[in-house]
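Before I ask anything, here is the structure I am working with.
All protein chains of the complex are present and in place, except for one that has been dropped.
When the chains are written out, they are named A and B in that same order, and each has its own residue count from 1.
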Amino acid sequence: MKLSYQHYRRPFQFAILGLLIAIPLLNLLKVDAVQGMLCSIGAAGYEITCALGALQSMLASREINYSLLLSASVFILLAIFLGRVFCGWICPQGLLSEGGDKLRTRFFKSSRKPDSLKRYYSGRQFLLAFLGAGLLATFLMGIPVICYICPIGIICRELLQGTMLYKIGGEIIIIMIILAADVFVARRGWCRYICPVGAFYSLFTMFGMKVKRDQSSCVSCGTCQRICSMGNSPVKDEIVKTCINCGDCIDNCPEGALSFEKPSLFKSIPVIKG
Amino acid sequence: MPSWFERLFKGWSDTNIRPPGARSEKHLLATCIKCGRCMMVCPYQSIKIADWGSKYYGTPYVDPDAMPCYLCMKCPEVCPTGSLSTVSKENVQMGRAHVVHDTCLSWQDDLCNLCYKRCPLQDKAIDLNDDLQPVIKNCVGCGVCTYVCPTQPKSIVITPQRNLS
Partner (left out) sequence: MAENKDNMQLNRRDFLKLSATGLSLTLVGFNPVLGTFQEAYAKNAPQADQWFMSVCPYCGTGCGVNVGVSNDTVVAVKGMPDHPVNKGELCILGKNLVGILNTPDRLLLPQKKVGHQFKPIAWEEATDTVATQLKETIDKNGADSFAMYVSASEYIEEYYVYNKFVKGCLGTNNLESSARLCWASGVVGLVKAFGSDSPPCCFDDIEVADLFFVAGYNPSSSKPIFFKRLMKAKKANKTKMIVIDPRRTDTAKKADIHLQIKPGTDVILFNAITRELINKGLIDEKEAKSITQDFDKLKEHVQSFTPKFAEEKTGISERQLSEVVQLIGQSKGALFMWGQGLNQSRIGTRKVTSLLNIPFITGNIGKAGAGPLAVTGQSTAMSLREVGALPNLLPGFRKVNDSQARQDIAKIWDVDPQKMSPKPGRTIPDILNAIEAGEIKALWIIHSNPAATFPDTSWVRKTLNKLDFLVVQDCYHPTETSQFAHILLPAAQWAEKDGSMTNSERGMNLIEQAVQPPGKAKTDIDIVMAVARKMGFEKQFSFQKTEDIFEEFKRCTTGRPNDINGLTYARMGKEKGLQWPVPTAEHKGTKRRFMDQKFPGKLNLAMNQHADPLEMPDKEFPLWLLTGLVNEQYHSRTRTSKIPSLNRAVSEPFVEIHSENAKALDVMAGDLLKVTSRRGQLTARAVITDNILKDAVFIPYHFSFLAGKDKSVNDLTIRSFDESAKQPEYKAAAVKIEKA
């Protein structure tokens, strides 16, 4: 049997989560080759910083910090080459939300409850509106506003505090609200409509790796549309920037009509086949 | 109320000082992305992260009463956004200590110079005057003196940088 993307993605997501738990523990054991969480991680003198955090930091302080730009470029480059893989493959909130999605399927087994919000808004517009508002507020207030509600940062910080200071902050409630909303209100509502981090990385996906439909073998069964947690419709070629390159549609296509297209920037890179 | 529940909503104490290298409160609030790197690297677990419930939430602080800063200056090196800038020990501006003469043992004519002895910048930050009483000179506000002060309430307290004019 050919391994599906799920066979790589899920372990990868758990590996990232495991890493986030292991790093503080190892740090306590004085193994500090790798330090930091997703907001900022450093190993052997190389630093990776959350790009949105870096942008806010510079916007709020109205200063340009070149070393910060350099360390923030890693995730942006990732988005440019591979699309929003941060959301699909790395983000711990994404993993939780997918769990929430599974729960939602179980609760509303009979009919996959259609998305109540989808009828009114396109996820993409909503996302960008939140990002824009957040960045504007950041610039005007001089405080990185988005960092206050960012669930990725909260998860990392709680793991950190829980391991090192034996306490959990009240902000864990945000994660619970997001999960509850995901289950009961809108399918992966946070990721689809609000998450400014995802929105920010979506700005850089125009050249990156995308899902491509082979029209000749597609039978328009609509499985891909139903399976897509982000509300895209590969069957209608409506793969917009909310796509997180999770590969669920490719795995589930009964005809094998979907595959990843190589990044348009580097046509020479061999296609990653499903 | 169970203590874990209280902890859940423990806010911010105004006596908290910022980790070393913070340029100003405004700059720190603007640049800090709440990544927790400084807390992770702190060998004394002095740096804590402000809890939910105030605008300081998520930012690092040092509570000198619980565990002061020993000025090892590891945190500015890992700060990704420059909220904590690398400076030498002597140029840190976390706050400034002041001695409460009414309760300080030395100022009550008893010999106790724990604050002076434990000060990481001995002779520079705290010195003893001729009557062997501690006087504050070029204090950076690390809080070790507050931590070791044997009186209760503390006779040497740190005023955080943001509260200084």
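Annotations
Operating definition for what follows: contacts are C-beta pairs under 8 Å (C-beta built on N, C-alpha and C of every residue); 3 or more make two chains touch, one makes a residue touch a chain.
All of these numbers come straight from a predicted model, not from anything done at the bench.
The residue touching the chain not shown here, chosen from B:Ile17, B:Ala97 or B:Val148, is B:Val148.
Checked against the full complex, the one of B:Met67, B:Val87, B:Val100 or B:Ile136 touching the unshown chain is B:Met67. Here the missing chain is touched by one residue of A:Thr163, A:Thr205 or A:Thr242, and it is A:Thr163. Within subunit B, the residues in touch with the undisplayed chain are 43-45, 65, 67, 70-72, 74, 105, 108-114, 116-118, 120, 122-123, 128, 130-132, 144, 147-148, 150-152.
Note that only the chains that are shown with their structure count from here on.
Our note on geometry: subunit A versus subunit B, Cα centroid distance of 38 Å, whole angstroms.
Here subunit A touches subunit B in the complex through residues 23-24, 27, 32, 35-37, 39-40, 42, 47, 49-50, 53-54, 56-57, 60-61, 65, 67-68, 71, 142-144, 147-148, 153, 156-157, 160-161, 164-165, 167-171, 173, going by the rule given at the top. The touching residues of subunit B, counted against subunit A in their complex, run 7-9, 26-27, 29-37, 39-41, 45, 48-49, 51-53, 55, 57-58, 78, 80-83.
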